[in-house]
Structures are given as C-alpha cells and as structure tokens.
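Here the complex is missing a single protein chain, while all its other protein chains stay put.
Naming follows writing order (A, B and C), and every chain is counted from residue 1.
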Amino acid sequence: MSPTLSTVILGASGYTGAELLRFLHHHPHISIHALTGDSQAGQPFGDVFPHMQHLGLPDLVHLEDVDMTGVDLVFCCLPHGTTQDIIAALPAHVRVVDLSADFRLFDTNTYATWYGHPHKAPALQVSAVYGLSELYRESIKDARLIANPGCYPTSSLMPLTPLLSAGILSPDAIIIDSKSGVTGAGRSAKRNLIYCEISEGMSAYGVGNHRHMPEIEQELSRAAQKDVRINFTPHLIPMRRGMLTTIYARLHEGFTLSDARQQLQQRYQHEPFVHVLPEGQAPSTHHVRGSNHCHINLFAGRNDGDIILVSAIDNLVKGASGQAIQNMNIMFGFPEHTAIDMVAMFP
Amino acid sequence: MSPTLSTVILGASGYTGAELLRFLHHHPHISIHALTGDSQAGQPFGDVFPHMQHLGLPDLVHLEDVDMTGVDLVFCCLPHGTTQDIIAALPAHVRVVDLSADFRLFDTNTYATWYGHPHKAPALQVSAVYGLSELYRESIKDARLIANPGCYPTSSLMPLTPLLSAGILSPDAIIIDSKSGVTGAGRSAKRNLIYCEISEGMSAYGVGNHRHMPEIEQELSRAAQKDVRINFTPHLIPMRRGMLTTIYARLHEGFTLSDARQQLQQRYQHEPFVHVLPEGQAPSTHHVRGSNHCHINLFAGRNDGDIILVSAIDNLVKGASGQAIQNMNIMFGFPEHTAIDMVAMFP
Amino acid sequence: MSPTLSTVILGASGYTGAELLRFLHHHPHISIHALTGDSQAGQPFGDVFPHMQHLGLPDLVHLEDVDMTGVDLVFCCLPHGTTQDIIAALPAHVRVVDLSADFRLFDTNTYATWYGHPHKAPALQVSAVYGLSELYRESIKDARLIANPGCYPTSSLMPLTPLLSAGILSPDAIIIDSKSGVTGAGRSAKRNLIYCEISEGMSAYGVGNHRHMPEIEQELSRAAQKDVRINFTPHLIPMRRGMLTTIYARLHEGFTLSDARQQLQQRYQHEPFVHVLPEGQAPSTHHVRGSNHCHINLFAGRNDGDIILVSAIDNLVKGASGQAIQNMNIMFGFPEHTAIDMVAMFP
Partner (left out) sequence: MSPTLSTVILGASGYTGAELLRFLHHHPHISIHALTGDSQAGQPFGDVFPHMQHLGLPDLVHLEDVDMTGVDLVFCCLPHGTTQDIIAALPAHVRVVDLSADFRLFDTNTYATWYGHPHKAPALQVSAVYGLSELYRESIKDARLIANPGCYPTSSLMPLTPLLSAGILSPDAIIIDSKSGVTGAGRSAKRNLIYCEISEGMSAYGVGNHRHMPEIEQELSRAAQKDVRINFTPHLIPMRRGMLTTIYARLHEGFTLSDARQQLQQRYQHEPFVHVLPEGQAPSTHHVRGSNHCHINLFAGRNDGDIILVSAIDNLVKGASGQAIQNMNIMFGFPEHTAIDMVAMFP
C-alpha cells in the first residue's frame, strides 16, 4: 500500500494546471494540498474551471500562503521566466516537476541568449533532470527537480533521438515542421488568440527563432554526440489540442528506411505510451487527443536516403501535464501509467 | 471481489461503440468477449479506431459468429429499426442495454406512427425498462432489457421531470429548444455531414417532427400524470460533442423560481452526475465534454411565472454510452460511477 | 453619374469597421476620407487588418484629428455608451449611420433602465430613425441619423413584424431562441472569447436580461400596436459569423400556417435580400455567410395554432455592416444593392 503524496500545484488556473487535476483525480495515492493562482486567489476553483466544481478542490490561494510543511511534490505551472526564483525559494524537502522552460537548457549561456536575461538559479540548474520520461527514466527516479520538456521538443525527440543515438540518421540536415493546437499559447486574454482570429485559418509563427529550438538542439546533440543545428518552424492550427510534427532528414549511408523502422520499433516496443504505427498509416492528432500516447511513423522521401518522420501527441498531455505525472510516477515509484492510461477521446 | 462480466458490443464500429470502449477500459470487472460490425467484419479494431490499436481488443466479427454462451451483457449500438429483431433473437440469459430507439416507446401504436412500421417485438417491449438512470434506478436493477434514453430526452428530462412530478411546473406550455453536437448523427458517410458543410454554420432540422419528441412526451406525461404535448426543435451545432437544451415553461400559480431551484437541488443533491449550478451561471457543453455529468440551471423569464431551464450534457456520454455503463453498473451491482467518473475534458 | 460620397468610419479597427470596408471596396461612389481607432491611432490600417494592406487605405487616426469639412457620411462603429456624446458633437451637415445601440431605444426611460445611465443626447434621439431597411425605407431616405439595428433584433423582426402587423400572429406568447456567431462579441481580448474557451462547445448567456430584448420588444410593439413582452435567450455558437433565430409563437384564431406563409411571401417578394424558403427547407447560416441575405421559413408546431419561425442572417452583414450600407444606399439614392450583392461564401 503506497502512502498518499501531498502535492501542490503552482499556477493552477491555467490549462496545464487543470489538465494535471483531470488526471490526478484518478490517482489513488495523491492528495491536493493547495492550488495557487495569484490573480485569482480567494476564488473557489470551480469558478475558474466550472467543470471541476464538484470535486471539492481547495480554493485558489497566493503562493506565499501555502504551508509547505509535509508537502512532497510541487508541480510548477508558472510562466516562463518567473519560475527560477520561486523554485529556488522552495524548502529542500519538496521535490519539483517544473512545466515551464526555466530549467530545460543546461547551458546557462544558451539560456541567457534565448531568454534575454541571465539565469537566476544556476546552482539549481546543475541538478535539474530533463524530464523526457522514456529517455531519462533512470535519472528521473532520484531527481529533486525535473525540467518537464516542452511540447515541440517532446514531439521531435521521440522519433529522432533513437535514430541519432544509433547512428542511423545524419544529424546534419534535420528540418522540423511542427503544427500545434492553440492551448500551447496558454489561457491569457490576447487579441490574436480570440476565436474569430484563430478559427478556420492558420499561420506559421516565430519562424527561424522559436525558443524551443535550442531545447531541441540540446537533446539532439546529446543523442548524436555532436553539435546539431536544425531548421524548425512552428505553426498554429485551429484546434485546441494536438501537435503534429513532420521531420525531414537523411539516413546515413548504408542504412535503409527499414533499418530505421526496426530501430524505432525495438526501442519503443515495451513503452506503454509510444507506438510506431503500421507501415503507411499516417499519425493523426485525433488519435492521441486527451491521452498520454505518442504515435510515430516513418516514410520514404523522394530521393534515396531521404526519410520523413511524423509524430503526433496531445501537446497538453504527453507535451505537458501527462508527462509531468508520468515523471511523478517514476520519481515516487508508482506504476508509470497510473492515472494517465486514458484512451484518446475520439471523436 | 466482483466477478468479471463478459460483454459483447453489437455495432462497435460507430461512435457509441467506441465511446463504450473508452470507458470500459477503466472498468475493473469487465471483459470484452466480442465486437461486431457487419460491414467491417474481419478487420482489426485498430484499423477502424486507430486510437485503440494498443488495447488488444478483438477483431470485428459478424453478429452470427458470436458465441453467446457465457456472455452476461450485450450493448446494442445498432441503427434504429434493426434492433428489435436482433434482440428478440438473443438467448434469454443475456441481459441487454440497447442504445437505439427501438424499445423506448412503450405504446407500440405510438412507435408505429413515428417509425412508419409496426413494432417487431411487442412482447419484449413490455418488459423493457426506460434507462434514465436517476429516474428508474430501482427498475433498472432487475431489468433484462434496458432502453437507453436518447440524448435529447436525457437533456430535457433531467431538469423537467422533478418539477413536473412535484407539481411546480405547468405541463401545458413547454417549449424545448435543443442544440446538438454532430456525433449525434453517427459515423456514416453522408454529404450533409462532411466537414465543409458543417463547420462554422448551423441550422435547425426535423422542425416540428423529430422522433425524439414522442419519447420526451412519454416521460413528461409519466411525470405530470397527464398527457403532455411539447414543441421541440433540434439544431445541429458545429461541435462534435455536446448538447445544450433551453426550455421555456411556466410555473404553476403559487410557485416561484426559488421553489423550483430548491426542488431540483434537493432532488439531485446526492446524485453523482447531476449538478444544479450556482445561481446565474449558465451551463456550457464545454464543462461536461467527455464526461457523464449533467449541468442544470434555472432562470427567471420575462413575465411573472415564466421560467427558463438550461441543461448541458455530452450527447455521447450521459446522452448515450456513459449512461449505458451507468445502467450496467446498476444492473450488476457495481458502484454506479465505476469507469465513468472522468472529469470533463476542458479545454 | 453619381457624385462620390466622402465617408468616415469611426472605430474602424473592429470587425464591423473592417466589414464595411470589405463592401465599400466595391462601391463605385464612395471614397474613404478617414478611419479612426483611438488605441491604434498612427498605425497603418494594414497592420490592424493585414488582408486589406494592398487597398491603400488611410492610416488610423484619432477622432479629434479628422477634418469633417466636406464629409458626407459617418459610419459610427464605436462601443455602446460612448456614441451619444460623439454623434452629438458632429457638425450638422454630416449624416450618420450608427451601428451601436445608443440610439435604438426611442423611450429614453427604457434606455436608462437597461443601460444604467441617463441618455446623453435625448434631443438627437427624437430625430433618429430605426434602420431596419425593409421596414422603414421611406423614413431612412431623409434621415440624418440612422440607428442601425442590432443583429438579434434584425433576425427576429424580419419574420415577425409582417405577421404581427397583419394580425395573423398573437403577440402574447412569443419566445425567441437565438444562436449567434462569436463576431457578435467584438474584437477585444477577453479570456472568455479565446479560441480554447469557445471552439466545439456552447452556452446560453444573458438569459432573461439581454439588452437586445427591449429593442426587439419596441419594434414588435410597433408592429402589433400594443405592448409586447417576449422571452428571449441568446446563445454563443462556435462559429465566427451567422445568426439563427428560432421563434415559437401562436397564430390568431382563424389563421393557418399557410396564411402566414402567404403573408411573408407577399411581403418579401420584391425584396432583394429577404427570401422565404421553399416549404420544409430549414434556413442555415451557411447559406447567408458573408452576404446581406436573410433566409426565413415557417413550420407547424405540435398543437393547432402553434407556429415555429426560423431565420438566418450573417450577424456582421445583414445584422450590422451590410445593413448599414443598405441604409446608406437608401439615404443617398444609390441602387439599394450597390456593393452588397455578394453571393454567400459557401463552403
């Protein structure tokens, strides 16, 4: 019989916070000690998310009003740039899964370049573990601080890292064209996010300079054991959830598409959440919506050696809150799929 | 320790079949014995619904190839009009939850009028129990055949029946204006259902003569203990799931909106799936999406005694497959919320 | 050869302003003298609406920087409550089509009740003409100030007023259930309007107390020549444009559905923008999208004498900017369909 973990969610009034609670409702060993939301502190949680009003969750409070005594784990769902200070101030006994980008770049110079200010907690950064569950499971077990991966990196790394590690794929000409649902932009009121500006149309954004690029490059470089630079373009698609990533790359001489397929199949055959689809079947965000699953497939490109990889995840789940719970399960020794083994919601 | 129920889903290649499986995946006491789908018999289930390919479900088969020995329960997800014969032919030991409209009208003359042909299993009809879980829980326990309610009736009856039974509402001027998601129209390939004909536009349909009208009237008449005739207009909304029903009615003299609110609150205070919202908060299909919950609220109309009731459900869940499992739980003595206590998926 | 009108649009950075310009681009006798937009003054118009960057429109300016000398017509697209003062300050030679609600209620007491503050330009109110083009064409011709109707009133009045004027319909039991696209809520950044909160779900709002109710009642009362009170519920639908209104009413004794149909057909047979559909065909917002057309149909209700009317318009066009241009055409003697005879954009 596992004991019950006492958890706190910082920034619970956003979408990743709500998504954590949707799953944690099914976790037999979790209790919610506090939910913070500075601008809405004092409000019943059901006012902020009416679909959870029957759950008896605590009201939103200010971070400084949370008593961290006895708290085992904090999920940090705060905006990028605000998190380093806050996590640095948490008591040492509290373990942390941070869903922001603040601890994902191990080189603090790279961080400073892309975020425009120096890293505020470089000492903590050293001990942070990048939380791509399938890749870093062993280090996650004992980590105090997990830097939960971004959605673009998750969808890119799942198909790419095994092929780079195995030396099957050339790291030199990787192009990543990603398409994201709108929840990736968060819950704040911005004119460019209102329904009438998004529905039934699409565009690229951050072309050539999106902040997830160095995160992807860091991990591809680790897998390839050399510096990797990629072209990466994110697009905003009129759908709330889902991320489809199309990757153009080249096989190293002597390797075939079939080698690549075998490598991915073998790598993921025992993983509960990663699935290499049958040959020819295109991954679709429809089939992972609301679930922690990742669908992958490989296709021949136009010229010999060209390969096209496609992956589909739910950006809010495997790309954020689902993977955060997966990491928590790993950290505390629960079966890894606990509370996140939902089937995708289709249609 | 409950034993494991052996279940069969007839017509598993449609949306209600898939939705049953999404929930049953979380039921600790259910095994799937067979899935039928005549036009796609022989196909792996994952070809029909790729989001379930990792579940190890049985291939689709023809109904006549299913061995019913040892089967405890059949969910029948077949089209209206085809079901009476098929259920009549099932062995007597099999209990049935029928999601079609075939056994919902107790008066076989009414059935013949609205469906254009005589009822094919009038003897069975006599024993069928109308499966609105909250209303007929006691009869459901022992029923062999449950006529699972339609989505329009479910969304209309939840707010109306307690007020009619209590004599608070006049049964004489009830107008029901319902708005449904597109899954209500099923999964068949029809030109009027393709994306480009539905997205970002809406219309009414079946104005004045939708087949759910007599079903609603039957149940309102039972509640009011007199013949009730309603005006009912269904509308098709560009959303996959969800049903919002707006009801215009009049209070009996001497009763107030507050009386009606109290009556509904009292009636549903111990129900896990029905929630009367705080005063002034409009029910939204967003907040019940993917869940078995029903949200209800009451508002004052323009003139004294006018009342406006609004309810929200997910048409595929509380309006179909979720309620079917709720009924199964009641029939077999499982806790009523087993496998269907998911939080709504918002956003 | 008509002379060219010099026009100004106040509040051109919102959706109704853009929609005016979409049509005016095709008007042979209009020039755009100035576009105002206080919070974005100084910006090129193409920054605010990139789809118009090739049109050579003037930059946005502050209202006080517009020289009104030589200006023939002002379209006023400002928020409700701000418009009375501004229009009162315009020079007398300028004619005005006001798209706000500020001059629609002729009884300034009713205005004060619903808007919570006294009317600021009661003298101007007296001379304002309610701009439902088909109904008040004669008065519009000579008006200086047109109060352009709201979208809910337009969609309700088109089917109802001819039947009330003719004494065919009872004014005593009218229920109006309206469904609106999201552009009706404007272009401002509000959390409840962001894509993820709107897409694929719906709710009612302002139940029992929406500010368009007195406007509808005012005009129904004029048509019926007695005080009319209605029940009216607006709903927000996941579509950018479109409004579908379903009306439940009762025929006066001695009249039939067929009488009502004949009355509407006769009334609208020479109107270029109002169409009574063939019997049985349900109006759809798809078929009026982007156009100034209004589709209407009538259906039998459940009981003798019950009638269900359905209308469809594009809330931004016939419900706002299209009708504004129609009124301008009437005011200045252009053919009424000039620049607004676009076919609906389907799909």
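Convention: a contact is a pair of C-beta atoms (placed from the backbone, for glycine too) under 8 Å apart; a residue touches a chain by one contact, two chains touch by 3 or more.
Here the structure is a predicted model, which means the values were calculated and not measured.
Annotation: of A:Pro28, A:Gly42, A:Pro79 or A:Gly201, A:Gly201 touches the absent chain (contact as defined above). Note that of A:Pro50, A:Pro159 or A:Gly242, the residue touching the chain absent from this view is A:Gly242. Interface note for the absent chain: among A:Gln53, A:Gln125, A:Thr285 or A:Asn315, the touching residue is A:Thr285.
Across A:Met213, A:Leu251, A:Leu264 or A:Cys294, the residue that sits in touch with the chain not pictured is A:Met213.
Residues 15, 18, 21-22, 25-26, 49-55, 183, 199-200, 240-241, 275, 277, 281, 284, 286-291, 293, 295, 341-347 of chain C touch the missing chain (whole complex, contact as defined above). Chain A meets the missing chain through residues 173, 175, 177, 179, 181, 196-197, 199-205, 207-208, 213, 229-233, 235, 237-242, 244, 246, 248, 282-286, 289, 299-303, 306, 308, 310, 312, 347. Against the chain not displayed here, chain B makes contact via residues 15, 182-183, 187-191, 193-200, 238-240.
The rule we apply is simple: only the chains that are shown with their structure count from here on.
Chain B has its Cα centroid 36 Å from the Cα centroid of chain A. Chain A and chain C have CA centres that are 46 Å apart. Chain B and chain C have Cα centroids separated by 39 Å.
Listed for chain B are residues 199-200, 240-241, 284, 286, 289, 347, each touching two or more other chains.
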